[in-house]
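All protein chains of the complex are present and in place, except for one that has been dropped.
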């Protein structure tokens, strides 16, 4: 399992994946981790306050998300689950936009094209196939561009975008995820699978679903795979960057399994005390992804009080913005439920829309009890 | 790849899978192979004559089917695709019963319980999950029996039955087959997967679907796997027997990949000349599963003219029985389409049945044009 | 391995006050205790007791081989249940939420629904598939849907739902004892409704393939008949009550068994009122309500004084939860339809 930063904050090197970061880059990672955690905590708080219907906390998975999210280039596309809030922040999604789905004001929230992040997918595993198809489309585009260039003898195109497909340990049992391995290999698509093994699918431990390491499973499909310490932002970043580069070079798919731990509940509706050993949680807390980077920074003298204070302040600012922004998200208009069901609204649906408008209007005309009646 | 009999008919030994057969056993295998081929040829002929709507020939796959089918014990259960006619014969299914599905007189054809063979499954891959579930039920039964014995202190039960799940190279891409690997390993179910890699899923070569050997894929799920020469009835038999024994001992699932070749069309509706290289076919014809066993028998002096004549005569008798039996299969009665949709027929369906009866009767009452009218 | 403690009698004792979810738990427990071929299985049903706690305590009581936490794949759950049923088990599968049944759709439609007919009656499929369904709980996408139409249009399946704790208890016991596959849609927003439950004579008296009453008259009325099922039964009753205050006599019929559909009770009511309003949560087009409307119209054509009207979801995917109250049929929407029905001369 690849590790470049021990839980104690000691930097180790891996001959296969040399990683050279500037001091500012180390600090930027730390800043990201802190902001992501703060955002997540704030969203949990907002749920407790009734502002969100539900929240899926990522606490514990910050390094897996930031390390991989920061490996993406702007032109790449990532396909998240419903828990990749840290990745969303890395992709520049407006933090408040992430909340709409959980507040119940939207089914989506942002532009995949503008952000390079597909929408959250709630049906476990479905997005893995989308990611592979998207990567196949990139290949098709490239081939067509090359053909144009061959006929027009203009220079060769730059490295194409790559695709990053997130899914969980539980999702690795779903037919869709397994079929996506078949397709990715069959077409040598420029896709990297990123499995966040956070040890649980709700209450079911990863061991129930994984009779062998997931890396071996991917390899059995002909897909090279790497296990990384998912609480080590450096290892995650190095491995994901290398895999994406490989995909861009046209060398086909790869899988990264990030071993991490979901420190909170599955969602705010969950009660992990029913299935989780407190000792296990404690052991993982000692491997906290923020703590180890902070130890490293402090050990290297890269994090003075000024820096740490600035990061905390930024986190608080973010939290305040998110809080205010969340509360300000307007409820959708009644007619919004008819919007965008089709690219062009069919007459029969327009009829329903109009009926509904008139029905609602009848209450306005006749306020008080009984409404339309 | 396990081989115990070369294409030239030379017997080789494998230290891991010692196989000791009596002369009669060798002869019995040969007889099986010949009968199975003759049956298949006859069914193809019946289709050409319009007696069957369709046929899925197994030509070339006789050794894979007989070798594995003969490894089963009466109490075992096998889950076939739609091409395991040789397995069906090994299980003692009445050959004529195999034809009903293809003649259009039934959706099934035999009793799974009485024969130890589940019905053909046309939806590619669906049966793999059934097989695992069946194996899990065996485990559950066993556990309950053990508990009874613990309380009643009677002796331990015999080795339980095992399950054999057939599917094709193409089917190995289906989510259901891949999920069946997850389940089998997760519950260590007494199931053996038997993949008949006949090199094609209709027109698509196995290489398009298999980016790595299927044995590696199974191993990636934690399931030990063995590749065998599928045209070598001895190798198939030895490997399947061992895997079933292992399953019976409670050591969990295993996969066998039998490398063979579908010498005929996918079905009688297919035109393999569109996608198949004649040279490839010729190369595989040299590896014919019947030929090599016959060479061995002849080399060992186990097959004199009397024996070979007797086998041919048996094959012809079988063919004649099948021909006559097929033609004698009665069309189902009109009302049969309402039968067995439910264990107890709901009133609304009985109404439809009765309406239909009366509707048909109205034609009898008013023969000639116009019928009911 | 030691023999487990013998499970105590889990049938309801006397009259107990239970939530609808709790009544299902008791029904499952009773069936697990009564028949050792019954196996409860699904995602998180064991240790966690299910995301709605419907299987709470069952794994402790019956062990992890009778109440099985499965891997996360719906096709796998149903496909392995098929195999178990082939060997005589009686699996009770939980699908975690309505919107997650679709990965199992192939196994349900091409295998579960057909193995009995395919085998000429030799192979039975006594599988129960429990699905919490319907909206109104403020959930995210795929957690509020009413996909019953797909299953009701599939010959070979039995489909049922329930609306009170007593009914839920009876329904789950009947479903588990049924020799045909049963899809049991549980109205999730009524899970916390409380009611008295008594041990029912139903599970013993019904034939193994019967599910009990298909439909029942909850309230008789002479002006208009309302038909609801699952979560909308209460809406219908409330609407009838409100209408009564305005001097209208509204009958309410509840459907328990949605497929195979037996409409005698509904048709009889319609012969009295001449007007029928159907209330369900699914998008209107292609809904079960369409079938009921078509069939009732055929059977009671001369009795109908107005076309059968449907109150349901609109023809859109279930909206974000902040809009669900507008999407779901409520008392006002039902009364509006009653008015429209009565407006037909």
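As written, the chains take the letters A, B and C, and residue 1 is the first residue of each chain.
One rule holds in what follows: contacts are C-beta pairs under 8 Å (C-beta built on N, C-alpha and C of every residue); 3 or more make two chains touch, one makes a residue touch a chain.
Because the structure is predicted, anything quoted here is derived from the model rather than measured.
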Touching residue (missing chain; options A:5, A:56, A:119 or A:297): A:119
Residue in contact with the excluded chain [from B:85, B:103 or B:217]: B:103
Which residue of C:260, C:274 or C:329 touches the chain not shown here: C:260
Hidden partner chain, touching residue among B:68, B:81 or B:174: B:174
Residue among A:183, A:261 or A:284 that touches the chain left out of view: A:183
Chain not shown, touching residues in chain C: 75, 99, 102-103, 105-106, 109-110, 113-114, 117-118, 141-142, 149-150, 152-156, 259-261, 282-283, 285-291, 293-295, 297-298, 301, 306-310, 315-317, 344
Where the missing chain touches chain B, by residue: 53-54, 82, 100-107, 122-124, 170-171, 173-176, 201-204, 208-209, 269-270, 274-275, 331-332, 334, 336-338, 341, 348-349, 352, 356, 359-360, 363, 370-373
Positions on chain A where the hidden chain makes contact: 77, 106-108, 111-113, 118-119, 121, 123, 126, 128-141, 143-144, 146-147, 150-151, 175-176, 179-180, 182-183, 186, 339-344, 346-349
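Here is the rule we go by: only the chains that are shown with their structure count from here on.
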Most widely separated chain from chain B, with each centre as the mean of CA atoms: A
Chain centre separation in whole Å, for chain C relative to chain B (CA means): 39
Whole-Å separation of chain centres (CA-atom averages), chain A against chain C: 36
Separation of mean Cα positions, chain B and chain A [Å, integer]: 45
Residue list for chain A, restricted to those that touch at least two other chains: 173-176, 208-209
Numbers and ranges of chain C residues touching at least 2 other chains: 71, 73, 75-76, 103
